[in-house]
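Sharing a structure with you now.
All protein chains of the complex are present and in place, except for one that has been dropped.
Then we have chain A:
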Amino acid sequence: MPLDWSYFRPELIHAIEQTLLMVGVGLLISLIIGIPLGIVLVVTRENGILQNKFIFSVLSVIVNIFRSIPFIILIVAIIPFTRFIIGTSIGTVAAIVPLVIFTAPYIGRLIENSLLEVDSGVIELAQAMGANPWQIIWRFLLPEALSSIILAVTIATIGLIGASAMAGAVGGGGLGDLAIVYGYQQFQTEVMIITVILLVIFVQLIQSIGNLLAKKIRRK
C-alpha cells in the first residue's frame, strides 16, 4: 500500500507538534521540580552544608521508588492522579503528568551527581569566606557544576523523548505513536522509517547543543 502524502503530511506535522509539546513542557516542569530536588539531596546528605538525615532519607526513597517503576506501568498506575490534576487521563496534555513524574526524579539524581562532582575544596573555600548556605548553592555549587548539569539535562531530555514515544498508550500521540499505529499496526514501513529518522535527528540535535553549551562553559 503506497503512502498517501496528502493525507499523511498533516498527521506527521501534528505528531511532531505533540512530541515537542510533551518534551518541551515535560522538561520544563521536570527541571522546576528536579533541580531543587537535586540540590536538596546534596545539601541534606551526611556532611552536607545543611545536613538533615530525615529529609535526605525520605527524598532519596521517593526518588528510588519512582525511578524503579517502568514508564509504561507508571502511566497506567497514576491515571487517577493524572485525572485529578488535568481533569482527564487521556490526550497529549494528560501524558505530560506521567512524563514529569518519570523525569523529575531522574533529573534530581543527575543534578545530585553533578553537584557532588564539585571539589569539596570549593565548599570549604565558600565557608571560609563567610558565605551563607544560600550563597554557597548559588554562587559556588551551581556555577561550578553548570557544565556538568547541562550534560545531565541533555541526557534527561533524550530519556524524555524516548518515554514520550510510549505516550500513545494514553492517547498522547506524538512521533512514537505514529510509528506504532501506521508503521507497525498498518505495515507502512515508510512511516516507521520517517519517524525513526526524525527521532534520531531530534536526539542528535539535542546532544550536539548540550555538548556545545557544556564545552563553552567548562573551564578546566
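The working rule: contacts are C-beta pairs under 8 Å (C-beta built on N, C-alpha and C of every residue); 3 or more make two chains touch, one makes a residue touch a chain; residues count from 1.
Following the convention adopted for this analysis, contacts and distances are computed from a predicted model.
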Can you tell which of "tRNA modification GTPase MnmE", "5'-nucleotidase", "Methionine import ATP-binding protein MetN 1" or "5-oxoprolinase/urea amidolyase family protein" UniProt lists for the chain that's not drawn?
"Methionine import ATP-binding protein MetN 1"
Touching the absent chain when the full complex is considered, from A:131, A:181, A:196 or A:213:
A:131
Can you work out which residue in A:55, A:85 or A:122 touches the chain that's missing from view?
A:122
Hidden partner interface residues of chain A, rising order
119, 121-122, 124-132, 135, 139-140, 143-144, 146-147, 217-220
